[in-house]
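First the structure, in the form of structure tokens, and then the observations on it.
After this line comes chain A, so read on.
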Amino acid sequence: MMLGILNGRVYDPIHEVDGEVQDVWMDDGKIVPPPATEEARRQARTIDATGLVVMAGGVDVHSHIAGAKVNAGRKFRPEDHRDHVRARTPLTRSGAGYTTPTTAMMGYLYAEMGYTTVMEAATAPLVARHTHEELEDIPILDTGAYITMGNNHFIMESIRRGEREKARDYVAWLLRATKGYAIKIVNPGGVENWKWRGNVKELDDEVIGFEVTPRQILETLAWVNDELGLPHVPHIHGLNLGQGGNARTTVETIKALDGRPCHFCHLQFLSYEGEPDTLPRSGAVQVAQAVNEHRNVTIDVGQVVFGSATTMTSDGPLQYHLHRLTGDKWLNDDVEAETGGGLVPMEYAPRNAANATQWATGLELFLLIDDPWRVFLTTDHPNAGPFFRYPYVIKLLMDRQARAEAFEEISPRVRKRSTLGQLEREYSLYEIAIITRAGTARALGLDNKGHLGVGADADVAVYVDLDDREEMFASPRYVVKDGEIVVQDGKVVREQQGRTLYVEPAYDRGIEKELRDYFRDYYTIQFDNYPVSPDYVPRGEVVACR
Partner candidate 1 sequence: MAKVVENAVCTFCGCLCDDITVEVEGNAVSQVRRTCANGRGVFMHYDPAPRQPTVRGEEVTWGEAVEEAATILSEAHSPLIYGLSSTASEAQRKCVALADYLGAVIDTTSSVCHGPTGLAMQAVGEPTCTLGEVRNRADLLVFWGCNPAAAHMRHFNRYSVTARGRLTPNGKRDRTTVVVDVRPTASTRIADQFLQVELGSDFEVLTTLLAFVQGKGDRLTAEEVGGVPMAELEALAEHMMSCRFGVAFMGMGLTHTPGQDLTVSELFKLVAALNDHTRFSVIPMRGHGNVAGADQVMSWQCGYPFAVNFARGYPVYGPGEFTAVDVLARQEADAALILASDPVAHFPRRAADELGKIPVVVLDPMPSLTTEIASVVFPTACYGVEAKGTAYRMDGVPIQLRAVLPTTRPTDEEILDQITEAVR
Partner candidate 2 sequence: MDATFKLVTGRTRSQADGLHKGKGTEAYRQATERVEMNQGDMGALGLNEGSTVHLRTDAGSVDVMVYRGELPSGLLFMPLGPAANRLIGVETDATGTPRYKDLPVIVERSVREGEAASDG
């Protein structure tokens, strides 16, 4: 049945619609032109959105929502779940978890914020099957998975031999085998070196046993991404995350990749001045300048939200470092021939000078980067905070007064030296629509998302225009997914399954002969058993390569 959302104030930046009163019509899961006849109009269902704000459903470009790492976080933190539970209803499953919600709860919480598409930020290829099983159990949302490749043996070996075409064919094969969406790179070379108890610090450090450098890994994968015409760009977690002084290598990396579009994730964590192992200072000014100057770079911020978090990354040496720093329990998982990673619980406190610096740095990045089409809202869930605090971050960006009040609560030492106090910029609703849906959808190459033009997926969020922007974005009046109302007054009213988005780049099948030998020599799973079969993506949707 046709559905019309009528008379609302529409914010659709991809079509440059900035608060104009418009009707939005949808049918068969897509945005359609208004009904052609009176009869059709009468038969349609309608929602009166007078005075309400209408946007496309939210599109999250970076969140740890499914797979081995996320689930290890759930299993190892029962204390995280106990006080944050969700009772079952006749329509919905029960759940538990604050920083690591269970699958059903995760889908409901995202939908209840008006988000309809979420990308899983880092999946190790060997366990991609696990990611897809969990994605199947997350209701409502459309999802996809980034595949970690920055420490992959086959790729590094190809680089060493000067055979980048082979790396290209391998990456295509790997994305198809994992039903993945994009190339993810985490601390290139550093995670391999961690298997020798080492790391990398500079772009030209050597990866042990492979004689390649982080610079070469990044350049090659950026070239591969372009060759394969992937819808998203290389998604990069850079060097020295969390370390004082890492703004320098961040800026160097941005410059090194100049010419090739790239996305730098949770850049707040990589924007510090100072020295390693000392209290960091914000380096947002220099990083923002680099982002402003390099117009083919997009970033997501990874904004810290005070309270509980769980750090979980593929950055093995970083996670060990956090374990030593905090003394807290630590999970590590090295994945054969591919990657690694770890988890450590975290708590961010406003009076803690390091945490306060991190919080301020993130907000500074938002406010210093001019182009909202290139700076996106994330909390690197759950590393800097849980995703359901996004409405709080929106408030801090839109409401200078609220931001000033929050600023008063942080460590006085950090307050004194932070530029945040002088930054008066406020984001508009239009810009919020960009950094939470239009810009992210565009950066992901998802032509049918993040906007409300004819042909788009009928994913729509309708908010009440409240002065308290946190309350506004935390409780949408309606959320529509594929043309069906799934949330009303901030609560799930319909459960349905979303899609898994993945890519199928072309490749030379000749590489498979070599891969068979490679699997025999180095893996513990058969080559023929490695690829994720279509059984795991029953509602899969292929997003075309260029």
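Rule of thumb we're sticking to: contacts are C-beta pairs under 8 Å (C-beta built on N, C-alpha and C of every residue); 3 or more make two chains touch, one makes a residue touch a chain; residues count from 1.
On how the list was made: all candidates are chains of the complex that A comes from, given by their letters.
Note that this is a predicted model, so its numbers are computed, not measured.
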Complex partner of chain A (touching, any copy) among 1 or 2: 1
Residues of chain A defined as touching candidate 1 within the complex: 66, 68, 70-71, 74-78, 81-82, 85-88, 93-97, 100, 102-104, 126-127, 129-130, 133-134, 137, 194-197, 320, 323-324, 329-337, 342-344, 521-526, 528-529, 533, 535
